[in-house]
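Comments concern the structure below.
Here is subunit A:
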Amino acid sequence: MNMTIIISVIAYIILAPIVGGLLAGIDRKISARMQGRVGPSILQPFYDMFKLMEKEAITVNKAQDFYVGCFLFFIIVTGGFFFAGLDLLLVIFTLTLASVFLIVAAFSSNSPYAQIGAERELLQMMAYEPMVLITAAGLYLVTGSFNISDIINPENGMAIKFLPGIFLGFVFILTIKFRKSPFDLSMSHHGHQELVKGLTTEFAGKTMALIEIAHWYENIFLLGIVFLFIANGTVWGAVAAVVVCLVTYFIEILIDNSYARMKWQIAINSSWIVAITLGFINMLVIYFSKFVL
Partner candidate 1 sequence: MSYVTKSPWLIHYDGSSCNGCDIEVLACLTPMYDVERFGIINTGNPKHADIFLITGAINEQNKAVVKQIYEQMPEPKVVIAVGICATSGGIFKECYNIMGGTDTVIPVDVYVPGCAARPEAIIDGVVKGLGVLAKKKEAMEKGLPIDTAKGKEKEEA
Partner candidate 2 sequence: MEDLRETVIIPVTASELYSKVSDLNEDGYRLVQACCTKVSEGFEIIYSFDKEHELLNLKLTIPEEEEIMSITGITWSAFIYENEMQDLFGVKFKHMSLNYGGHFFKVSQPTPWNPKN
């Protein structure tokens, strides 16, 4: 048991950036094709990252790099906890910690676009946080444990059977987490936007590269949560879960290319409404069937 944990954590730490980077590359390729263009090479994200590493080292103050480093570190820790099968809430809180580091890094630069980006990022966090917690609560109610190692081996089958609403809600907020249109408010990976580069305006060179890597880690971890909904402890379940993860990712790309960027009001209204309707009703049903029936 212990051995598998160590292996999966190490596998995560090594493979996640590779898979995450590839996914990002595929994302860019598919997006380009959807826009009628050829698009970059699939390895482009890696080129970008190495390029950033090679650039001259500049920063706007001495504190920023520390915060960004912490961001990356705790994102890795988050994923590590996740793949070690630890408590889901612990994982979520660590993720929050990591995200706060990113925001703090942006705030520390005291620069307009970074600050507004940080403010919007914060708003996005406020928007998706309830749904994330509800997701954890839902998984807990269905599987009776917060431990991820228990959640992936549920006793009564795939969690999604009981949590269709929560699953949809989670996919909804994934759009925010993946920084996809219509909710790429605080920074967008490609292209230019009204906030210049938002949150990342003041990060250059290596610092920016770290952020890219962190995003790859984060994306894999988020797909890991999608995985939880499908996994049922069997091999075919795992395969199905991976397929669902990929389909989810594709849908996110499609959404990215099919929507205008919305304003923050919509971001918070819609995600809270989703959390209240899908999340709440789903929970209500579970509570009802669990405690009343």
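By our rule, contacts are C-beta pairs under 8 Å (C-beta built on N, C-alpha and C of every residue); 3 or more make two chains touch, one makes a residue touch a chain; residues count from 1.
Candidate selection criterion: all candidates are chains of the complex that A comes from, given by their letters.
Please read these numbers as outputs of a predicted model, since none were measured by experiment.
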Neighbour of subunit A by the touch rule, complex-wide, chosen among 1 or 2: 1
Sites on subunit A touched by candidate 1 in the complex: 28, 32, 35-41, 44, 47-48, 50-51, 53-58, 190-193, 196-197, 200-205, 208
